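Heads up, one of the protein chains got dropped from this complex, but the rest are sitting where they should.
So, chain A:
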């Protein structure tokens, strides 16, 4: 309520914002306000592919991903709502020897961290996905404990649990100013009220840089459109998420039966989230090459959402070095949903203990200025 002093104000009610709210309550911080200028899941969360993979090439990313998978596995029970998390695997395709070499190196790292990914031959890949065209395929990696969840259900489950545990959630309320003083963050003003707080958590997705600007900070992240589509539901044809960095494609059949697929295409930075014909055309070509049986499957809807990109395609996490009390959980560059549980929980830990958890220490907001980029070889 206006005039009340909050322990923390979270800007953004996507999966990250609602999860940070929930994990703050788990640490005994309950006077928390979650604000969104739209509604729960109206931004990137409600538009994402919702795959959850652990096959990364950096130890930090593997650990964040594995921690998230372990949390996802218990999340339906913990939050009291089914989030449709399924560990149906990820199959990552490789079309040349250099890529296979890189994947071998990544697998060694993943296995050393307890991620059960393995290299498979094209024939084995076709056993896992019987409808896969293996023409040109040199090898693939498969990890059975990767999977996917329903992004709407996950977001609503976090929101409901956060509110149940004491958070307030205000939708259709826009942040207009973030007040600071010598001690740091002081208050958040919106189009409906003003709320005193010493802690703000920026979980504003594509609008993260604008929220940073309200606090006088320049955040190195920008929105970039990515397009995706969904087909009518179909009998189960294959289990894993199929991804190819060569085709810039991912395709998954979800619990509901629909195929959801996205394709990376060159985009200019900006808030454009219109649907383009060139996408559905490129997708029709790419997906029917890899999975020819889908030629007869009908597309229901195509849409677009915003990745929030940073110069190294890694998120910006933790307290901002220049403004005490201003925390970021932004810039996930297209893989925010899959590491939401771990990053939100570590963000709550950072706020509760006033420290920076070791795992996310390299992801501070000023690394770009210093030139300490965190470069991950395995991104779409």
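Everything that follows uses one rule, which is that contacts are C-beta pairs under 8 Å (C-beta built on N, C-alpha and C of every residue); 3 or more make two chains touch, one makes a residue touch a chain; residues count from 1.
To be clear about the criterion, contacts and distances are computed from a predicted model.
A.B. asks: UniProt protein name for the omitted subunit, picking from "Pectinesterase", "Methylenetetrahydrofolate reductase", "SoxA A3 domain-containing protein" or "ABC transporter ATP-binding protein"?
C.D. replies: Its UniProt record gives the name "SoxA A3 domain-containing protein".
A.B. asks: Of the residues listed, A:237, A:280, A:359 or A:374, which one is in contact with the missing chain?
C.D. replies: A:280
A.B. asks: From the list A:101, A:232, A:322 or A:372, pick the residue that touches the absent chain.
C.D. replies: Counting the whole complex, the residue in contact with the absent chain is A:232.
A.B. asks: Considering the complete complex, identify which of A:294, A:316, A:339 or A:363 is in touch with the unshown chain.
C.D. replies: Going through A:294, A:316, A:339 or A:363 one by one, A:294 is the residue touching the chain not shown.
A.B. asks: Across the whole complex, list the residues on chain A that are touched by the chain not included here.
C.D. replies: 39-42, 46, 95-96, 133, 135-136, 152, 156, 232, 246-247, 275, 277, 280-281, 283-289, 292, 294-303
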